[in-house]
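What you see is the complex with one protein chain gone and the rest in place.
After this line comes chain A, so read on.
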Amino acid sequence: MKPRLGVFKFSSCDGCQLSLLDCEDELLAIADAIDIAYFPEATRKDDVGHYDIAFVEGSVTTAHEAELIQDIRARSSALITLGACATSGGIQALKNGADTAEFIATVYAHPDYISTLDTATPISDHVTVDFELRGCPISKHQLLELVAATLAGRAPQTPAHATCIECKLAGHVCVMVAGGQPCLGPVTHAGCGALCPGFARGCYGCFGPKETPNTAALSARLAANGTARRDIGRLFSTFNTNAPAFRAEAKAHD
């Protein structure tokens, strides 16, 4: 029997689910190997029951979501989070530690319609997560590797080292050393294939902190290269703002 897959969305932009649909050429092979039982982004079919694999996108930002994730965890054998929101809280976690009421009043015409928690938190803050796939959005290549590995019963190859290794493997010229650009590559988890440096831009840190990140040493060098203190803080305050290593570095540049 084919493994049953459920794809669930929490607070997010849907981009990671779209990466799954973006697989196009491989999508039929995935559908052959997996019973896609629940995937509202792709089909209106409703479903209940047990999932061999649950893909979860998005962070927990409402009381409803906090309850829902418990239910999904209870009905799933393997729970895998997709992307920066589910793994670290996402860009919406900028509100963590700020005044939520003030944020809502600034953004929404009718703040009274909004019911939200004061924080946007990763799925792992609420339930046990079996595997976290990084990225904003996730990389299609890594998603296919994750699916292939899960089906084969082996560990996926998603190295936690610096994006710099992928950058050098790809043969890009370092935008920081040769161009003086601020780049988060040396502290960022690999997975995108060094996409931005390949287009002569510094890394935005979409995949969040790598293993053993030395953010303080990178910040010191960025400052020496002329990046303003406030801008360094902002570099660490994007899609993975709530990841502890990035959050601490941003705070050090308040």
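Remarks
Here, a contact is a pair of C-beta atoms (placed from the backbone, for glycine too) under 8 Å apart; a residue touches a chain by one contact, two chains touch by 3 or more; residues count from 1.
The working rule: contacts and distances are computed from a predicted model.
Chosen from "Sulfite reductase subunit A", "NtaA/DmoA family FMN-dependent monooxygenase", "Radical SAM-linked protein" or "Extracellular solute-binding protein", the protein name that UniProt gives for the omitted chain reads "Sulfite reductase subunit A". Of the listed positions A:A42, A:L68, A:L94 or A:A149, the one in contact with the omitted chain in the full complex is A:A149.
Here the missing chain is touched by one residue of A:G58, A:G90 or A:P186, and it is A:P186. Only one residue from A:T43, A:S77 or A:Q157 touches the chain missing from this view: A:Q157. Hidden from this view is one chain, which touches chain A at 26, 29-30, 32-33, 144-145, 147-149, 151-152, 154, 157, 159-162, 164-165, 168-174, 176-180, 183, 185-187, 200, 210-214, 217-218, 220-221.
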